[in-house]
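Here it is: the structure, laid out below.
Here the complex is missing one protein chain, while the rest keep their positions.
When the chains are written out, they are named A and B in that same order, and each has its own residue count from 1.
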Amino acid sequence: MENKEYDVVIVGSGIAGSIVAKTLTQAGKQVLLLEAGLEAGMAFDSEGAYKNYQDYLRSYYMALAKVPNAPYPDIKDAESPNVLDMTQINGKPDTKGYFVQNGPLPFASDYARAAGGTTLHWLGTCLRMLPNDFKMRSKYGQAVDWPIDYEYLKPYYEMAEREIGVSSDVSEQIYPNMGNDFFGKDYVFPMYKIPQSYIDKSFIDGIKGLKVSLNGDVYTPECTSTPQGRNSTPNEKYRYAATVWNKTSQKLELKPFPKESDVYVPVGAIWDPYSGQRCEGNASCVPICPVQAKYNALKTLKSAKKEHLTLLSQAVATQIHIDTSNGNITGVSYKQYPHPDSKDYTTGTAKGKIYVLAANAIENAKILLASGACKTSDQVGRNLMDHTVLLTWGLMKDKVYPFRGPGSTTNIPTFRDGDFRKHHAAWISPIDNWGWGWPTGSPDTDLDHAVSTLNLYGKDLRTYIGDLLSRQLLLHFECEQLPEKTNRVTIDNKYLDNIGNYRPIINYNVADYSLKAFKASKTVSDQIFAGMGVQDYTNYPANEPDYTTYDGQGYVFRGAGHVVGTHCMGTTEKNSVVNRDQQAWDHKNLYLVGAGNMATLGTSNPTLTLAALSFAAAENILKALK
Amino acid sequence: MDKTTAGLDAFLAISVPLTGYSKIALVATGMAQSYLDAVHRVIGTEMTDEYLTLTARILQQTGGKEPALDREIRQQLLASLKYGPLTRNIIQMWYWGAWLPLPPAWMAKYGKGIKGNENHFVSPEAYQQGLIWNAMGSHPEGSKQPGFASWSIAPLS
Partner (left out) sequence: METNQLISGVRHRLIRSGEPTLTEFNKITTIEGLRSHLQVAIELEHSTIPPYLFALYSIRENTNDTSARAIKGVVMEEMLHMILACNILNAVGGTPAISHKEFIPEYPTYLPHSNKAFEVNLQKFSKPAIETFLKIEKPAGKDAPPQPDRYASIGQFYEAIVDGLKRLGAKGNIFTGKRSRQIRPEQFYGGGGGLIEVYDLATAEEAISEIVGQGEGIDGTIEDNNHQLFGEELEYAHYFRFNEIHEERYYKPTDTPKGGPTGDKFPVDWNQVHNIKENIKMKDFKKGTEEWDMMYRFNKCYCDMLRVIHQTVNGEREKLEQAVMMMYQLKYLAQGLMNVPMGNGLYAAPSFEYVV
């Protein structure tokens, strides 16, 4: 390993790293990929892959709290944050979990350090950002503009939608201020939309014609089907076979199918191409899709060109080395651990012409900070963002049978953009499909209440459960956070992990811009519930970890798992860490990929955008390699 | 009939009124023996036998008929400081697949030296066989998936 020089060394096998690895190897480049997670997770032969995944599944079944990281190995030598570790922060940093939470509010999202990364437990919602999301400064006087715009990203969005396998119907995708060429003429997604759930249909019927007032304006909340990275019925009009590097034009291109009769074939499980060719309605997308109908990055990694790819697992990148004469990176050091919890490890340095950090926004920032890299702008680790999620819940009049089908198949895009963004955050409202699980821990908490407090048993219990749980509605309001210099990741020698690597220290708060959106979205929720006759059960207990107040009113928010913004893209080396090519301003042969590059967040879940950006980065790297 | 099946039969017999499910529905989960084993494991043979003797007597004396059965289940089982928590645990085990910790007061009085009282799923299968999912017209999250597009129509009754 020490001696070989690769074309490119990539750190991290999440969707960002896997897309770059796949694109580069297919273009003939030699790639080394370092992955912190366990070797078992990298099995691609069908027996090994199946067995490992069944282990994940068994852990999930046995876990009392089925949180996002429940199925995945808890590795001491490459820890992952866990939402169960969150507590209120009272003056002192909370060091209970992997994060050192400095507060004032705890950062509420996690990620998975395992082969395939966080897409193992993502939900799979795949929305593009809106044109105005890239122009927050010039449009609304908030935050910054990106150095690129929607038009720039559009072709890469199409590549990302192919790679992930997005299911959606273009005709239903209508968003505020989307412009008239948002998808391009005749564009279709690889697969038709995922059928909307029964609960959504009741909701859509219930909300029909309802008008809501906000800040003196009147809105009609619209419901649209949500584009998703899970397998559905292929759209026969979809015409693209693959994303390929065109040497002549020095561009990545979507290559059409060779034959007219060819159709898109949904990508099944990594152990069996026929498993998961359709979403089967397991309803456990977060944290694990048992049949792998939901996209995860292992699917991309599996389709990389094997002969050109070297995988090194249980290898935690710790530092990049800088040639001080020209700023170039000369190697990545890593620690390789023999067992998940061992104190000992071996070290190595990987060498390539170009280096790519794809370890997730927080881990990327950590590696850069540990290396003293990208210092010019003083922006590394700053501008940490997430969607702050306000939940509201109640009982529908009729039985709507939640817990069937994917986590969310419909959303209300009405408040994703508008002039109100001058004053408060925009949001998107997915309709959830998993009862009150998120806010109250249902269904078992409801069961316990029925048995222990209501003293029900037998047929009465059965009827009660049948009535209560089948009527549970959950809405959520994912409010945009703006980049703030003080929301940041830092490191300190005081806080090291099992093998002496830095733990992320997080300073985090929610600014008024988002708090105002809590108030605004709660007003909207109240009107929706009243208008539909939903019995409102929402409450925000003051002892929840992310309890906060605004304008005399208490709110509890949750994390969305959208870890964004720690090495933002910008227009100059003074205001940002990477340029529009996702190349580090300070180090010409260093590319950063992932949601860390995003300058602002918008209201779409970030992964489709970061996947599109990763294709763009791969193209830039191929150009640079010649 | 040997002793173990006798225990299992008695356990199933009382589980029917406790859960509101027919005997065959309970048998079909394939979990009866593991739940009984879980009870055994935590509270020991003596108390298990005592409990099942009591439940058998209740069923026999009431002939399994309402309203007498309800009165006896409530008075002798649910209201009992000793058997109430245990009965609630059995019900929840059938519905959710997990053993709930018996409360500290119960432990202090009846559970000296008892091990394994922590909250835990009896087995991966126990989670998947929980009756709660059927009761709400659904299926366990992550198991017994109903198939593509099934979620867009009402469940099969």
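Everything that follows uses one rule, which is that contacts are C-beta pairs under 8 Å (C-beta built on N, C-alpha and C of every residue); 3 or more make two chains touch, one makes a residue touch a chain.
Since this is a predicted model, take the numbers as computed values, not measurements.
Only one of A:Glu280, A:Glu478 or A:Asp546 touches the absent chain when the whole complex is considered: A:Glu280.
On the side of chain B, touch with the chain left out of the figure occurs at residues 22-25, 27-30, 125, 144-150, 152-153, 156. The set of chain A residues touching the chain not shown comprises 47, 50, 54, 195, 233-236, 263, 266, 272, 274-275, 277-278, 280.
Here, only the chains that are shown with their structure count from here on.
Each chain gets a centre from the mean of its Cα atoms; for chain A and chain B, those two points are 40 Å apart. The touching residues of chain B, when paired with chain A in their complex, are 17-21, 70, 73, 78, 87-88, 91-92, 95-96, 98, 100, 119-121, 123-125, 127-128, 131-133, 135-139, 141-143, 145-155. On chain A, the positions that touch chain B within their shared complex are 57-58, 60-62, 64, 66, 195-198, 201, 232, 278-284, 288, 290-291, 399, 401-406, 409, 433-434, 443-444, 447-448, 451-452, 455, 457-463, 465-466, 469-470.
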